[in-house]
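Input: a single structure, listed below in structure tokens.
Here the complex is missing one protein chain, while the rest keep their positions.
Moving on to chain A:
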């Protein structure tokens, strides 16, 4: 899975047809995907931010879907995402005589 984009918090850019791009109501990232559309009648979409992973359905109340109305105490920024503590912390790799840990480190770097 790709890691979160922790770049600067930018406002909405233009969409493909001049419409304002959809931005995340929580962290205002433009990296938003439509993950599903209602299988019956297409009456809603579920969207998800690939930076902070906030997900919402388009038919939910405005405070859950609109950046300006999103509650202040639940908002996130690129910095708060990046500086969030790990739970549980990633443990150190075990060093083994066959160098398996070093290889695993290389593969993941």
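In this section, a contact is a pair of C-beta atoms (placed from the backbone, for glycine too) under 8 Å apart; a residue touches a chain by one contact, two chains touch by 3 or more; residues count from 1.
We adopt the following convention: contacts and distances are computed from a predicted model.
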Hidden chain of the complex, named as in its UniProt record, picked from "Non-oxidative hydroxyarylic acid decarboxylases subunit C", "ATP-binding cassette domain-containing protein", "ABC transporter permease" or "Vitamin B12 dependent methionine synthase": "Non-oxidative hydroxyarylic acid decarboxylases subunit C"
Option from A:21, A:35 or A:69 whose C-beta touches the chain left out: A:35
Full-complex contact with the absent chain, from A:21, A:69 or A:93: A:93
Residues in chain A touching the chain absent from view: 1, 3-4, 26, 33, 35-36, 38-41, 43-44, 46, 48, 50, 52-57, 59-61, 63-64, 71, 74, 76, 80-81, 84-88, 90-94, 100-101, 103-105, 107-108
